[in-house]
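Missing here: one protein chain of the complex. Every other protein chain is in place.
Here is subunit A:
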Amino acid sequence: MATTTDNAAQLIFAPNVLHNQALTSVKFLSFCFAGAVAGILGLENWLGFALFIASIVSTSFIIYAINCRGKPAKYLPGGLGELVNPGQDNIFTFILVWTLFYGIIHVYD
């Protein structure tokens, strides 16, 4: 164990950090809906991925502006990077939901 301390780390209150992990479920739900939108609209190829990127940007922007009040580093340990990062699972979730809705609406009659 290091004998030097990280003074900034001392000031962090662990239960609050855990609570802010609720951000991951917000992101998951927003990508589910984005996938549904992409499927329903029948977006193909790169248009669908463009919607994915647009949803990342808009979700992050809303959280940045409203929740973090312009200072993500204060609320998240990874700062801006963690806010924007969609997470490995969510990309596949988007593709799954997109394929599902695209299939239901456009492929089947």
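As a convention for this text, contacts are C-beta pairs under 8 Å (C-beta built on N, C-alpha and C of every residue); 3 or more make two chains touch, one makes a residue touch a chain; residues count from 1.
By definition in this document, contacts and distances are computed from a predicted model.
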item: Among "ER membrane protein complex subunit 3", "Protein YIF1", "RecA family profile 1 domain-containing protein" or "Guanine nucleotide-binding protein subunit beta", the UniProt name of the subunit that does not appear here; value: "ER membrane protein complex subunit 3"
item: Among A:Leu23, A:Ala38 or A:Ile63, the residue in touch with the chain that has been omitted; value: A:Ala38
item: Residues from subunit A at the interface with the omitted partner, ascending; value: 1, 3-5, 7, 10, 21, 24-25, 28-29, 31-32, 38-39, 43-45, 48-49, 87-90, 92-93, 95-100, 102-104, 106-109
